[in-house]
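Apart from one protein chain that is not included, each protein chain of the complex appears where it belongs.
On to subunit A.
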């Protein structure tokens, strides 16, 4: 047709592209061979820089070449004047920038840049900060750049205030940026230190931060980064003092060996939990260390905010979970009923994690029972009918002689169950227990009731043989009774058991 522009066909284009590619590949391979040969010959000259430059600018992820380049640069450095060295490394920085454009997430490039800056007689940190800002504005999740930025900030002594403003800016443009929130959490304690507690943040700043996170999760309650930050904030201020308190107890009670063990174990648990999740500590210990009036009023206010959000978003899991944790921190017993209801909702709205919620709920219920027990110093401990799926805090039950775990959803008695060295009677009817590893070397255990569980094999009962005082065993309603010759086998395995119900 007249007047039409003629265009190459797809086949033609592809053929051209293929030829081009072939040519490129050939050039790349021959240059690579030349470089490697040069390196093994120990040549450190300008030509080597030139060759590696060509190769790296098309493929910046070739680590060997970066290494070779560093060798060459180190060698050239010894031959040159100071200002020439400056120039040499400055041109290197420009070259890296070009490579970063090819692959902004190249390990080799960023590493090399850090190295060049350590060699540079007069590094220009402002320029480097500018580079980081530009890269992060293009991709705020480029962790290579975040890492490099930390190096630059440290080396150039940028003030903590400026850095906090930097996170303000990034969070302002997109608050779904966990890197920025996290960075904030490392900056705040430095900026507003509280005397004696290096990890805490002063109250005034804390309130501002609460507001910032409110803005984020009211705007988008499904975004987890702000929630995580918020939980970190809520954890500020309780944990450290508690651990110290407990260590004191530990020292005081050295006269009482048994108790000492108990407390020590407890402290260990605390410390390790504390690293993982501050709020948990605050939760599991709040019964012992009273919250300060201010702290509890702040938490009360936060609970109100979250309840307000829950009214608008009754299905939001982050909100539900945070409310549960806040309630635990404020008054675990008083809020028990609400907590259980919220757990129920959580399991429904987030079925993928329902087991996690069950375990967490079990943990809280056990804690509550322990709290109640403390006031009444009992040795008989009942956790029956609480829908427990897991056992924890057994370390706090070392003196218990009689434990009732009936009517729960336990699948096993875990190894650390063996901690209960004073235990004489165990009731664990109506669970789904298939594994008894924890019933091991319990010297005082006399009676075990495991009716209606899922014990299938004789071998599952082997650990019981190590409990030398065991005389009464109830196994009614377990699949194991279908095993052939079960009675004789059992009497052989557990000769001391006199009262056996199958």
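Everything below uses one rule, namely that a contact is a pair of C-beta atoms (placed from the backbone, for glycine too) under 8 Å apart; a residue touches a chain by one contact, two chains touch by 3 or more; residues count from 1.
Note that in this section contacts and distances are computed from a predicted model.
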Omitted chain per UniProt, picking from "Erythropoietin", "SNF5/SMARCB1/INI1-like protein", "CHM Rab escort protein" or "NADH-ubiquinone oxidoreductase chain 6", is "CHM Rab escort protein"
Please pick, from A:121, A:172, A:314 or A:443, the residue that touches the omitted chain in the full complex. A:172
Given that one chain is not shown, which residue among A:305, A:453 or A:478 touches it? A:305
Residue among A:84, A:124, A:161 or A:220 touching the omitted chain: A:220
Among A:22, A:84, A:124 or A:139, the residue in touch with the chain that has been omitted: A:139
Provide the residue numbers of subunit A that touch the chain removed from this figure. 1-10, 12-13, 137-139, 172-175, 214-216, 218-221, 305, 308-309, 312-313
